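Each remark here refers to the structure printed beneath this line.
Every protein chain but one is kept in place in this view of the complex.
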Amino acid sequence: MKRIYMDNNATTAVRPAVLEAMLPFYQEQFGNPSSIHWAGQAVSGAVDTARAQVAALMNCQPEEIIFTSCGSEGNALAIKGSAEFLRAKGNHIITTAVEHPAVLDSCKYLEKQGFEVTVLAVDGEGMIDLAELEAAICERTVLISAMWGNNETGTLFPVAEIGAIARKHKVRFHTDAVQAVGRVPVDVRAAGVDLLTISGHKFGAPKGVGALYVRKGMGLTQLFHGGHQERNRRAGTHNVPGIVGLGVACELAVADLAVQEGRIRALRDRLEQGILSRIPEVQVNGHRQQRLPNTLNISFAYIEGEAILLFLDMKGVAASSGSACMSDSFGQSHVIGAMGVDAMMANSNIRFGLGLDNTEEDVDFVLEILPEIIQKLRDMSPFYSERAAS
Amino acid sequence: MKRIYMDNNATTAVRPAVLEAMLPFYQEQFGNPSSIHWAGQAVSGAVDTARAQVAALMNCQPEEIIFTSCGSEGNALAIKGSAEFLRAKGNHIITTAVEHPAVLDSCKYLEKQGFEVTVLAVDGEGMIDLAELEAAICERTVLISAMWGNNETGTLFPVAEIGAIARKHKVRFHTDAVQAVGRVPVDVRAAGVDLLTISGHKFGAPKGVGALYVRKGMGLTQLFHGGHQERNRRAGTHNVPGIVGLGVACELAVADLAVQEGRIRALRDRLEQGILSRIPEVQVNGHRQQRLPNTLNISFAYIEGEAILLFLDMKGVAASSGSACMSDSFGQSHVIGAMGVDAMMANSNIRFGLGLDNTEEDVDFVLEILPEIIQKLRDMSPFYSERAAS
Amino acid sequence: MYSDKVIDHFTNPRNVGVIVDADGVGEKVSSSCGDRMKVFLKVVDGVIEDLKFQTYGCGAAIASSSMMSELVIGKTLDEALALTNDAVAEALDGLPDPKLHCSNLAADALHDAIKNYQGEGA
Partner (left out) sequence: MYSDKVIDHFTNPRNVGVIVDADGVGEKVSSSCGDRMKVFLKVVDGVIEDLKFQTYGCGAAIASSSMMSELVIGKTLDEALALTNDAVAEALDGLPDPKLHCSNLAADALHDAIKNYQGEGA
C-alpha cells in the first residue's frame, strides 16, 4: 500500500540534507561545546553556524536566538519567563482563544500566580479583531501572545499590525510561529516581534530541538537554571546534532518558501476544490485568504472525525483531526469551538497538512477515496438518515 | 596525532548500537507518537519500549518516567515542580554545597520566591554529614535534593541513608544521578528515592534527551504546559530518536556496570597511582572510597588548571578542569571550594573522566606526557621558584 | 492503538441500519463526547431475532455497536439486559483507556431499546 503523509502540521520527516549534516555529531564530533579541548572546540563552531542560520531565517542577530528542546519549551520560556521578569511592572497578559495549548496553559498557570489574562475571541474564520486587542491593553499589560499561523486551521494573524499596536503601547509581543516558519516568510524586524517560538520538527529538522528569538534587551526569567549556556538564559548541554539540523533546516526553509507558495499551495487548493466539488455538505474551517499555504481544515456534516481518519489511515493516508496533541483526548477542538462552528461540524473536522513530499497523484488519490469513506460513515449515522427523512 | 578522550563526565560519544537504533526514526518512522495514523502508531510503540528500558535500569515502573531534554531540565522540573506543588505544605528545601549549578540555581530561584534553602556543608572529601542533614529537617521542609555522584570529584553520597532519613521524616527526596547512572548501580526502590534525574549524553545516548523518575503519587507543577504528553507532566512533541537512543543506552548500561566496576576502575586507579608516583606535590580531590569508578580529580601545586588542559589538549588528550560548564567562566569550582581546598590547589584541579573507549595505552600515554607538562608550567610559575628558593 | 477486532468491526460493521417496524427502539447520547447510538430491535418469544444500529461516533463507538449487535442477536432479553459495557469492550480485546467510554454507548442504547420494547409490551 502506498503511504501518503498529509499530517505535516503535526510533524515532518527529517530532510535528507538535515540528517546528513547531523550525523557527524553523534560519534566523531561528540564533544561538549562548552569544553575547551579539541572535542569541545570542534563542535562549538557548529553551534555558532547553526545559530547564524536560524537568525538569518527570521532576520535577527545570532545572539538573539536561544536554542530550546521544542515549541512547548519556547512558549513556556517566552510567556512565563516574560511574565515573571516583568511582574513588578504589571500582571496583565493578552492572548487569543485559538492559541496552541502550550500558550493557553502557560497563561492559565500564570493566572494561578496572580496574573490576569484577557483571551481575545475570534470570528468565524478564526481571526481576531485588532480594535479589540488594542482596547484590551491597560496600564498593567506586560505581554501580548498571539500566534503567527494557527496549527489547526492555518489562519494567519496580522502579526505586523499586532506588533505595531504592541510597540505603540510599549507592550512586549510574543508570537508562536511554530506552524508559520518555513511556510510563510517570517521576519521579526518587519513584524515588530519581541519573542518568537519555532520548533524544528515542523519543518524538516528533527524532534527535540527548537529555538526562541528574544529581541536584544528583553529580559527573561529562566526555566532551566545553572549552566551558563545560551548566555545564561537556558541551561543544559547543547543538543549539538539537533541544533546543527535546525540550522540546516532553516537555511533550506529560506530557499523553499517559493515552493510553499507555489507548488504546495496549488496542491492544497486542488485538494480543497476537489473535496468541495465531490462531497456535499462540507465546510472549510479557517480564513479564506490569510491561511498557511499547506493547510486545509474541513468538516463533513453528520459524521465524526476520528472515524474518517481511521478509514483514511487504512488506505495509507495520514491526516489528523485538529492538532495531534488532541488525538487521544476527548472533546472538540478549542480552536474550532472558538470559531463558533456548530458541535457536529466541529466534531468532524479533518486537517490535511501538505508537505514537500506530496504530489498531485497523492491529492488525486485522496479525492478518489474520500467520497466513499464519507458516504459509508454517513450511511451509519442516525443524524444523516434523520436529515434525509426530514 | 592520536586523540584520547578523558572527559566522559562532560559528555560521551553516542554508542554505535544507540545510533543504529535511532536512525530509522528520522526519515522512515518520523511520525508524531500522539497521532493515531500509521505514521504515529509506528513510533508510539518505540517510545513505550524506551520507557520500559529506562525504567528497568533504575528499577521503577514505566509510568514513573518522564522524558526530558537534558539533566538541567530534569533538575529544574524536580525541584521547582516539587516546591511549587508542595508550597502549601511548607517552604523549606535542603540541598548540599556541591550540587550541580542546575540544582543550586534552581534553589536560588526558589529563594527569590520565598523559599528558605539550607545548603549542607561537606568535608574535605566532599561528603555530607547525615546527622547534620537530619537536624536540618523541620516542619516546613518539603524537599531534600542531594546528588548521587558528584560531577567534579566523583564523590558518591550515601543515597540510601539519605532516602531513609527523608522517608522517616516524610520529606520528598530528589537526587541528581546524571553522573551516577551507567557508572554505578542506581536502584530507586532500594535507595528510597522519590525523584531522580538522568541525562542521556553522559552515558552513550545523544545530547538533547534525559529522563526524570517521579515516584507514583508525587505531584509536580509543570515547566512546559499544554500538550498531554508524558501524562500531562511535560508538554512537547516527543524527541523520538533521542528517546529511543536513551532506551538502548540504558539497556547497555545495565549490562556494562561490570565493565565500569572492573576495567574502567582499574584504568582510573592506574592513572591515579601513576600520577601520584611520578609527580610530587599533587592532591586527589574527592572521597577515597566512595567515588565514581571512572573519575579522577587531581590538583597540582603552583600552577593553574587551564594551562595544564591546554598542553594536554595539544597532545591530543581531552580532560577538564571542574565541570565543562565552568570552562569559560571565571573563578574556582564551588565544589572544590566547599571542600576547603586552598585556593592555589583549587585553581589547578584537573578532572579525568574515563570511558568505555579508553585503554591502558591511553593511560600510559598521559602518564608519559604529564610530568613534563607540569614541570614546564611550574618552571614558569613565580610561586614555584619562590618555594624552591625558600 | 486499536486491536485487530476493533479494526475489523469498525471496517465492516455488522448490522448497520434501521428496522422500520422495530419492536423496540433505543438511543443513547454520550454527554462527554457527543457520540450517539440508535438501536432497533426485533423480538420474538423473548429472543432478539434481529438488531440494527446507527452510530455517530469514533472508531471505538462504531466497533462497540457492531460487537454488541453480534453478542446479543439470538440471545434472550434477560441475557441481553445482563450485557455490560465492559463485556463489549472485552469482546473487542479491549479499548485504549481514553476510548473506554465510547463502548458505554452500546450496552446502554441496547438496554434502552429493550426497556422501550418492554414498556410497550407491558
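Think of it as A, B and C in the order they're written, each chain with its own count starting at 1.
Following the convention adopted for this analysis, a residue touches a chain if its C-beta (ideal position, glycine included) is under 8 Å from a C-beta of that chain, and two chains touch if they have at least 3 such contacts.
Model, not experiment: these values are computed from the prediction.
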Listed residues B:Glu161, B:Asp187 or B:Glu304, member touching the removed chain: B:Glu304
Sole residue of B:Glu20, B:Glu111 or B:Asp379 that reaches the chain not shown, by the stated touch rule: B:Asp379
Sole contact to the chain not displayed, among A:Ile4, A:Met22 or A:Ile36: A:Ile36
Residue in contact with the excluded chain [from B:Ser145, B:Asn285 or B:Asn347]: B:Asn347
For chain B, the residues touching the chain missing from this view: 302-307, 310-311, 314, 328-332, 343-344, 347, 379-383, 385
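As a convention for this text, only the chains that are shown with their structure count from here on.
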Chain ID, smallest distance between chain and overall C-alpha centroids: A
Centre distance in Å when chain B and chain C are each reduced to the mean of their C-alpha atoms: 56
Inter-chain centre distance, chain A versus chain B - centres from mean C-alpha coordinates, in Å: 34
Junction residues of chain C, two or more chains touched: none
Of all residues in chain A, the ones touching two or more other chains: 306, 310, 328-329
